[in-house]
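Every protein chain but one is kept in place in this view of the complex.
A, B and C are the chain letters, set down in written order, and residue numbers restart from 1 in every chain.
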Amino acid sequence: MSTAPGVEICTLIIENRECGGRSDQTILDVAEEYGIFIPTLCRLPGLSSIGACRMCLVEVKGSNKLLPACVTKVQEGMEVTVNSERLEAYRRTTLELLFSERNHICSVCVTNGHCDLQSLAQKLGVNHITMPYLHPHVEVDASHPRFIADHNRCILCTRCIRVCAEIEGAHTWDLMGRGTKARVITDLNRPWGESESCTGCGKCVQVCPTGALSEKGQAAGEMMKRRQFLPYLSMMREVGK
Amino acid sequence: MTKAKTPKARVATVWLDGCSGCHMSLLDIDERLILLADKIDLVYSPLVDAKDFPENVDVAIVEGAVSNTEDLHKIKLIRKNSRVLVSLGDCAVTGNIPSMRTVFPLQSLLDRVYDENATINKKVPTKVVPKLLEQVHPLHEIVPVDVYVPGCPPSADTIFLAISELLEGRVPQLNEVTRFGA
Amino acid sequence: MNQDDLANIAVQTKQEESRYDHVIKVCVAAGCLSANSDQVKTQLESEVKQRGLESCCKVKGVGCMGLCAAGPLVAGEGNEKMFQNVTPADASAILDSIVDNKPAPENVVIDSHLDFFTGQKKIVLENSGEIDPERVEDYIAADGYEALFHCITKLKPLGVVEQVTKSGLRGRGGAGFPTGLKWTTVYKAGTGQKYVICNADEGDPGAFMDRSVLESDPHRVLEGMAIAGYAVGANKGFIYCRAEYPLAVKRLRTAIRQAESHGLLGNNIGETHFDFKIEIRLGAGAFVCGEETALIASIEGGRGTPRPRPPFPAQSGLWDCPTLINNVETFANIPPIIRRGGEWYSTIGTEKSKGTKVFALAGRVVNTGLIEVPMGITLREIIFKLGGGIPEGRRFKAVQSGGPSGGCVPEQYLDIPVDYDSLASVGSIMGSGGMIVMDETSCMVDVAKFFMDFCMSESCGKCVPCRVGTTQMHNILERISEGRATQNDLEQLKELTGMVKAASLCGLGQTAPNPTLTTLRYFMDEYKAHIEEGRCPAGICHPVKDKEEAEVGA
Partner (left out) sequence: MLTNAKVVSPPSDDKRWKIIDGTMRRHGHQPHSLIEVLHTMQETFGFLTDDGLRYVATSLRVPYSKVYGVATFYHFFTMKPPGKHTCVVCTGTACHIKGANTLLAAVQEESGLKAGETTRDGSLSLLTARCVGSCGLAPAAVFDGQVAGKITTDSIKRRVRDFLGNETDAEILSVGEHQ
């Protein structure tokens, strides 16, 4: 294996399995190569990793802190625990916190069935939310001709911000405010449809893990009937007269 | 076999604030209902005639969220009188669609419905209908719940599995077969 | 300027001052200024003029004398005579007392031999209340910049790092990371561009040590930073200061200007090849910017959100360059350590916590203000000896150290020594030096809620445990305080404290549960009173009695 200067090959143990990796790889990279599942939410390969959602926290022997696998580089002799009672409990709590934060009504969400948050909850056994829902009043922005931003479903993973800044180069999205009051915004917090910098590429929609950003025309109520494709109907009506 | 001697389980189903879709899904277990009929005694349900929630219920299966004072009263009584409480469907488990009104202050909601949008009789009803709570609650925010069956509605298979397992005295493991919004 | 010029300024300044028989010092730090000490100073000056005493009597504005609650403070005759709560009308009587040795009115006299003053050991604050913070000459006369000149002319950078390491100094920002180790890491981090940052974003509510140092002795911080720059190989420093401290910012700007014009900052300092410039960057009201990676993000002009470490700023910090970040008090310790040697410093304090610590003593205690004490002193000494105990005959309940990241220490631990490890062992932290005393009129549930509210609204929102976890914990504490909570809530609170502590991205989230954890540990009876009896023992909260009704808003 050839490596870049300064990069070393190291062996480490992940979930009791001996693994090999390069010192410029993260624990998550190596785990995935070996088919070891570590749950993630904010991370998307190809975008910068930020270690924010805390789903991929793992235990590393010798460190008293839990480390995010998506940004922690592997080291020779590392011993990584991915699944422990504590880690699993924390991940479930993290998911519960996310569900409690905004209004995630899966049954009427356009992304129902294709949502990372929903499927992780199922996978990790979250079948109810033990803490009270915060029920914030948040807006839906349908001003863009092709897309919708429904902040009820946003988990502030910032994938949209990163793909827009790092890949599309438009930097239309960013975060405003802080804490639970933070929101993703376009330009100077103007409606998306009025954005001067948005190129309409739709990358943000594709990377959104939930139903926060979606294409129009997907929701049940948006099934437009396009009867102009049936011109004979009016012809028949004329005939029937 | 001493099967005939086994007493039938006393089962109740309840419909709180929800669309009754979960009950429809329950009926969708079709011919398997006959299998269940051998094992259970349906002591209370929108499907039977009992008016008051009975005592000494083995399994109470509750659909819908807690939205008004009557729901509140009922769910406490149900919990008191039942050994196992099953939270059936997303409304019972998460609040789901009924809870979407919680983001608005109750009074503004009532004004909107019974005043601004009303053409006749502009008045918030106070008689016959129970008072709405400030917030819509999933069941477990009010009483302890034993089994959660998310889904909108949970499929007939899921419901059948849940009931069958309970009748066998096991805690149903449903994560593989259902989820929020399923 | 070279070393001789520096010595000349020192001698000249001392000579000038020794021409006066009496030097009357008036505190012009923010505390006393807010009580109109500037008017007191003006009045004293005009009184001196009126009596024709200009040649023998000098009125001088100085930094903080510590006993802020009794301000404005005035001192004379080498602090033998001290006066409190001075108004312009008292100017005449004070002059009488100082110049003519007449007794001054009792209400303005303070005993300068109070334990509050004599129980302290001043290193960081050695010049506070002594020198004029707006004159570099005053600082130079008090051995200022001598340490810097010693470093750049006599020591190799590694020699400086060694002195700091030897001193045993630990970071005064709160976490107590060994300063020498940090300096060593940056020193070793290659030969490229490096930066030194002074963290003056004192966001901890209830702490004002850094503000006081910056207002009373700004050059000390500049000197400390320049020494650090020399030691680690940086030519540029930033001071990240709270915009809420306008006076501190003003005095820093003045100090930087003076230092530059005297050749104490800038290019070829002391006629050597060492260059070091300092810029001020203003914070804008975000507590999380006290966290080093968030602070860096803020200096870079962005939202002050932290990022996972490693890499640590010492390896990759400001604009990805190796960066040394220390707080104000840490830098303020550096000049005396260099002047008198790391060895000397390491003789003060305890085995693992060397030197002194400045505390902002406030809350329900007789003497509120600023104190500097050797590490290892007990909490009891601080509160009951220096602090003068609890006013109005009330009973001590707890002392809170470390602000939103610290904990509440109950009476049973008052005799533990104040050092990093002992405070940690009882669930609190040393913190940056805020020390709030509480008596029986404080409700511990309310205090926990207060700090959680703080953390909730200061959470940057980047990571889930801190963003939503602090909100959920705050809501539970609110329900407890309002008497609407159940045993379940209490269990959930305990679970969340553990989770948020372990899973949060940065120090803010990792320590946010501390005030709650310690109050749960030491004051469970108060929680129970709220939950089970609908009663607030301190009478602060107003819990509802009928939980049934309140539970669901019916």
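What we mean here is this: a contact is a pair of C-beta atoms (placed from the backbone, for glycine too) under 8 Å apart; a residue touches a chain by one contact, two chains touch by 3 or more.
Just so it is clear, the structure is predicted and the values come from calculations on it, not from any experiment.
Shown chains touched by the missing chain in the whole complex: A, C.
Only one of C:E126, C:E202, C:D217 or C:E526 touches the chain withheld from this view, namely C:E202. Per the touch definition above, the residue from C:A10, C:V161 or C:M438 contacting the chain not shown is C:M438. In the full complex, chain A touches the hidden chain at residues 161, 165, 169-178, 181, 185-189, 196-197. Residue-level contact of chain C with the missing chain is found at 30-31, 33-35, 67-69, 71, 202-208, 211, 242-246, 281-287, 298-304, 360-364, 368-370, 400, 403, 434, 436, 438, 442, 447, 450-451, 454, 457-458, 460.
What we mean here is this: only the chains that are shown with their structure count from here on.
For this pair, chain A with chain C, the centres built from the Cα atoms lie 41 Å apart. Rounded to a whole number, the gap between the C-alpha centres of chain A and chain B is 32 angstrom.
Shared contact sites, meaning residues of chain A that touch two or more other chains, fall at 130, 132.
Per the touch definition, chain B reaches chain A in the complex via residues 87, 90, 93-97, 99-100, 102-104, 135, 138, 140-141, 145, 148, 150, 152, 174-175, 179-181. Listed in rising order, the residues of chain A touching chain C in the complex are 50-54, 57, 65-68, 71-73, 86, 89-90, 93-94, 97-98, 100-101, 130-132, 134, 155-156, 175, 177-182.
Considering their complex, residues 99, 103-109, 112-113, 118-119, 121-123, 125, 127-130, 132-133, 135-138 of chain A touch chain B.
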